[in-house]
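Every protein chain but one is kept in place in this view of the complex.
We call the chains A, B, C and D, going by the order they appear; numbering starts again at 1 in every chain.
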Amino acid sequence: MPEAVEPKILAIFCNWCTYLAADLAGTSRIKYPANIRVVRVMCSGRVDPQFVMDAFAKGADGVLIGGCHPGDCHYQEGNYKCLRRFELLRRMVKEMGIEDERFRLEWISASEGDRLRTVVTDMVEKIRPLGPRQTLTEVTQ
Amino acid sequence: MPQDYSYFPGCSLQSTGVAYDESVRALFALLDLKLHELPEWNCCGATSYMSIDEGSAFVLSARNLSLAAQAKHRDLVTPCSACYLVLKKTQDYVEHYPAIANKVQQGLQAEGLPPLNGVQVRHPLEILYNDVGLDRIKHASVRPWRGAPIACYYGCQLVRPYCDSDQQQNPTHMEEVLKAAGIPTVDFALKTKCCGGSLTGTIPAVGQRLNYLILKEAIRKGAGAIVTVCPLCQYNLDAYQADIRKSTGEAIDIPVLYFSQVLGWAMGADAKALGLQRSIAGKQTIKQWFAASEREEKAHV
Amino acid sequence: MSEEIRTGVYTCHCGSNIAATVDVKAVAEYAAKLPNVVVSRDYKYMCSDPGQDLIKQDIREHKLNRIVVASCSPHLHEHTFRTALAKGGLNEFLFQMVNIREQDSWVHLDKPAATVKAMDLVRAAVCRVALHKPLTKGSVPIRADVLVVGGGIAGIHAALTLANAGKKVYLVEREPTIGGHMAKFDKTFPTLDCAACILTPKMSSVRAHPNITLWSYSEVTQVDGYVGNFKVTVTRKPRYIMEDLCVGCLECIEACVYKEGKFVDEFNMGLSKRKPIYIPFPQAIPQVPVIDPETCIDFKTGKCKKSCVDACGERHAINLKMKETTEIIDVGTIILSTGFQVFDAHRSPEYGYGVYPNVYTALEIERLVNASGPTSGEVVLRDGKRPKSVAIIHCVGSRDEKNNRWCSRVCCMYSLKLAHLLKEHTDAEIFNFYIDIRTPGKGFEEFYQKLRNEGVHFIRGKVAEVTDWAFDPSEEGKLVIRVEDTLLGFARRIPVDMVVLATGLEPHADAQEVRRRFNLTCSSEGFFLERHPKLAPVSTFTDGVFLAGACQSPKDIPDTVAQAGAAAAEALALIDAGHVEIEPNTAFVLEEDCSGCRTCIPMCPFSAITFSEETKLASINQALCKGCGTCVASCPSGSIVQNLYDDEEIFAEIEGVLSNA
Amino acid sequence: MSKPKVAFYWCASCGGCEETVLDLAEAVLDVVKAVDIVFWPVAMDFKESDVQAMEDGSIAVAFINGAICNSHQRHMAELLRRKAQTVVAFGACAQLGGIPGLANMNHHKDLVEAIYGSDAPQEIWKSNGYELTLPRFADKVQALDRVIAVEYYVPGCPPTPKITQQALDALLGGSPPPKGTVLAPDQALCEDCPRRETRPEKLLIKEFKRPHEIVADQEKCLLAQGLLCLGPETRSGCEAPCIKGNMPCTGCFGPTSRVRDFGAKALSAVASLADSNEELDIERILAPIADPVGTFYRYSLPTSLAGGKFTK
Partner (left out) sequence: MATKLNFSERTIKFQREADPEWARQVSEHPGCEGLFSCLQCGSCTGTCPLSIYMDYGPRRIIGLAREGFRKEVLNSQTIWLCASCYSCAVHCPQQIHITDVMYNFKREAIRSHLYPKRFAIPVLAQEFYNVVRRNGRTSEFLVVLRMALRTNPLILFTMWRTGLDLLRTGRLKLMSEKLKHVPFLPKEDA
């Protein structure tokens, strides 16, 4: 059996809600698994599906997009645009062999440090049994 | 609105609470609601069992839920408040605690039973309130009430902590249902206080004291009878009145009935079909209140 | 671009905040080997002056042209380090911050895993920062006019402070009068000065102040724009009496066909009745009555002899055809002081509110003891009798997972105050039932001591229930408190005549709507969230919007007034600076690449993108763009780019984060 | 002075690109006049051995169309690379991987098995006493530049005669463009679209339609009619023949230089237009896009960031 490698999750969080929730989790000393790597964008509406494809191509075991709750976007509607893209993208990503558990969009407000923990923990727990993903280069070699 | 329900009477309704079983069946028949008793149901795993072995208590309870999941009708009616609470608690714990869910799953598998998905645990009172509705109750009630106002007594297990249809601290469904049937009620602060449960048998001095407080406060508020939703409450309040008279020297003799009995009566059922002769306390009052009128007698002949 | 990239990486220990969970030395050593990295250091406190000096010095000595600092959240110190870059002679945007405290050391326990995470994040920043370009901050002018929303003591104080500083203030209040909750109070703790005596002069000053425009009975219904230049729509409900014509003689009320009050008087918490035409209380500001169309006969049937109109006579101040109007104003900053609502005691049914008539809320008692209240200060039960014993139940709706989790902070003190006032008015036996007594303010503990000496009972125990269950003859006709006296260790039954519920404070029912309207965030309990709990307690994440008073969290009058002053000062600081700097993270169209497909245009919530009929291309108005980047992500031909968050920068960050250490 | 030598070769493709050369019509005569075609298996009788015999670097330009999916194609591509000074990836398959590249959604073994069942040809093929060595499948279908170095790209499925002519002119003329150039404009097709004026300024879509479901208006922007036209995402240069034929653009010219992944970017732009903010409603609006991979990566799966199905 191969050595169990911890899954690595790329998180793209909006600056105003989910990134702040992650900061709040920190100031509240809420503990969650160290598997996520956060990239900050100003709004979840900035998330280009290319980023997601790139992350999976580079071997991310999961991609988590975090934005403000519907109606709460700092830029009024960016999270809706994100939702529209996510609806189609998750179908495509699934067709390309990425399990549902690996790709999530979650609304986490600045006050929901606890929810951030729940989401991250849940995602890690669901991805772990799926085993590691191979990167494209490993496949083609 | 469903017309067919699975039915789980529970152990008490086969002995001390047999009048409850009779009257619920009679009442439901009058309202065209069909009860299908679960085959080979077992003890719900109530209080006493839970005190010994939690794991298998949940399995016991889950077994009944699983039987209902197998049955045609997923709404499972149980008149006994204790059974109601335990079944609901089992669903809650199975949902929230994976360790308990596993244990239950293993127990069910050993019995070759399916998982307990999609069963809705229901109490007859809540069915009357929600499924039948106050309007229909009003229309179905044909006999005018001849007795004194009634104190509605809910006891504890039905209204907390898993009750989701009525208010936990101040339930009112029974009052509303009786009112719709033309039966007057009094309000009293002890309507959800504990009747003492099995303490009446184990430590009578304590258990019967609790019964005494409830009886006394209901009488103080002007009630001519107490109406319950639970076989144990009915038993405790009914069967020990002689003992209470003896220990307190107070002349307490008040009928303790099931809500299904008084409602069944209002809707025209026969006193015997409702098991009204099975009450111990307040026999004279019961005779007066529930004597069929002359016109009815004639119609019968 | 043939410039050689020379990056400096600085990893902060933050005392032991980071160093306890992340092997800071290892991170610094790792960073030193990354491409383009010329200098990599670790330091105890990077945000300190010596820490910043380190950066400045290295920029000079090692000719650094990119800086990465791995420390805390950019929301805390990005500004600090950018300034250090600028002082070191480097463009402040050739910088990237790595959050290894809030999002690493503080949230993980596994030191090796946290260290690897820190390395990943540092590597990502090093990759990204190489692509950074020098940028210049934008600047927008700040309008001097200020909007204050909510006319309680917080709004009043903030408005007066600003107006006294010479700024024009719009004060918008939803009720027919300003004054808020404070206007309903009798005395204020712990000094027991009369609330009206200290509040009404301030209310009058608001009315009289030339710099204040007061719109009562009005609500902000829409907010557009951004810091410096908000466009605010205010909806003014018709009060059916023209404010500019009314002289406040109140003869119309006298003349109403209803000889006596008949409808629930909201100001007196329903303890008295009012007419359809009324003024909330005698000192209301503005001193103008209002007609309630729900209860006025003329509105309901059209058949009233309109004696109020006759009484007004030639002044013609009554206009029954008045319609709702809207005002649109331009302001530079906004102060929100929308206050709180009182917990609805019906939600704690064990205390019998609404069931037993002699169970009152604290606010009802405030009116009852008030000399201008419904009983002229006479404390009597519903049947007119004077209570001989009173129970005050603390923490109703507070510190309770079923209702509100938080401590409402003012109830202990107002309960003590009411205990004192009730004792004074009735000489009744007073029982306080509490879980903990919290008196941490100036003069508060002394007040508590005074109450103990007055013979008020303090029983530590959360009351289990209030019933009319008379178990003992001494309890007949009384309300019976059942409680465990936790200090004495036994259950008690205490019969009383009156029960007072010390109901807690909670956010307004429509706080979520208001929050959205002003683009704010709420903390988990629903109060508006401040930018930083310690360092920016009156600012919000929306620049130019400030908070004052209990809309941010429960607070007493002194704290509210202090915070209102702070909010006013923050607004003044912005106004007097004349302009505010804005992040240069805007998007712009690469004109030679744009195909004019117009996909981007409906993406922009700020209508910053327009399509030029001449060039057939899209273009982004830099003043309107707020930098969300939604258009960038949707441009089908990659012809829109965004400063600080460009595709290539984000790709580099993703690549950096996902390569393995 | 000897004429520059030109070679044409055909890897995994349908042959349409070869047709394009012939579609130059009379202009092909000018080409023949200007150059010396030394290798063109589809039209002229040269053998591999003839190419082998040439000096390295002796061919001026080799136009290779088609993707690379087996060992022989790879071998030929490498051979031509050696012999030619300039290699042009000609057409969508060579440039982006093309339609054959959609094979990357499956393993080639599964594909072969699906097509031939148990009769699948083996690498060593014996029949009537003869033995034949068949080319071996590559693990993945590749665009030409993932196998050999490529100087220029001519996009299209197939490239239009006009763009082909322009490519020839540019390459054979005095000042060739910088290496790596895609020989088509770097703007999206809307720039050239005859219906450009009819696209509403704020276009959002309530219902996506498939071409067989409606009779499209001949004048109006196809996207505005709910047809999934990829013109906004696709490099221009084709002069919109599909759109002129009342059919939406499917993206054969590939992305502009600023986009890394055609499919993801196209998906982003298209999904952003769904006119709803409700999850279920969005799902309903986007449901007619039944096959996102086939729709958005029709011509470019091998050169996408994923390269094909992510396999475990």
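Here are some notes:
Basically, a residue touches a chain if its C-beta (ideal position, glycine included) is under 8 Å from a C-beta of that chain, and two chains touch if they have at least 3 such contacts.
Predicted model, so just to flag it, every value in this text is computed and none were measured.
When the full complex is examined, the chain removed from view is found to touch B, C. Considering the full assembly, B:53 is the residue among B:4, B:32 or B:53 that touches the omitted chain. Considering the whole complex, the residue from C:29, C:344, C:400 or C:559 that touches the absent chain is C:400. Of the options B:114, B:201, B:222 or B:268, the residue whose C-beta touches the omitted chain is B:201.
With the whole complex as reference, residues 11-12, 14-19, 40, 42-43, 45, 47-56, 59-60, 63, 85, 93, 96-97, 99-100, 103, 106-107, 110-111, 155-157, 160-161, 168-169, 192-194, 196-199, 201-204, 206, 210, 239-240, 242-243, 277-280 of chain B touch the missing chain. Although one chain is not displayed, its contacts with chain C can still be listed: residues 350, 395, 399-402, 435, 460-465, 482-486, 489-491.
As a working rule, only the chains that are shown with their structure count from here on.
In terms of the stated touch criterion, the partners common to chain A and chain C are D, listed by label.
Pairwise, the chains sharing the most contacting C-beta pairs are A-C. Ranked by how close its C-alpha mean sits to the mean of all protein C-alpha atoms, the top chain is A. Chain geometry summary: the mean Cα position of chain A and that of chain D are 33 Å apart.
Distance between chain centres (mean CA atoms), chain B to chain C: 49 Å. Shared interface positions of chain C, i.e. residues touching 2 or more other chains, are given as 603, 630, 633-634, 647, 651.
Residue positions of chain D with contacts to 2 or more other chains are 259-260, 265, 268, 272-273. The full set of touching chain pairs reads A-C, A-D, B-C, C-D.
Residues 349-350, 355, 465, 467-471 of chain C touch chain B in their complex. On chain C, the positions that touch chain D within their shared complex are 590, 593-599, 601-603, 611, 616, 630, 633-639, 647, 651.
Against chain C, the residues of chain D that register as touching in their complex are 186-191, 196, 199-204, 231-233, 236, 255-256, 258-260, 265-266, 268-269, 272-273.
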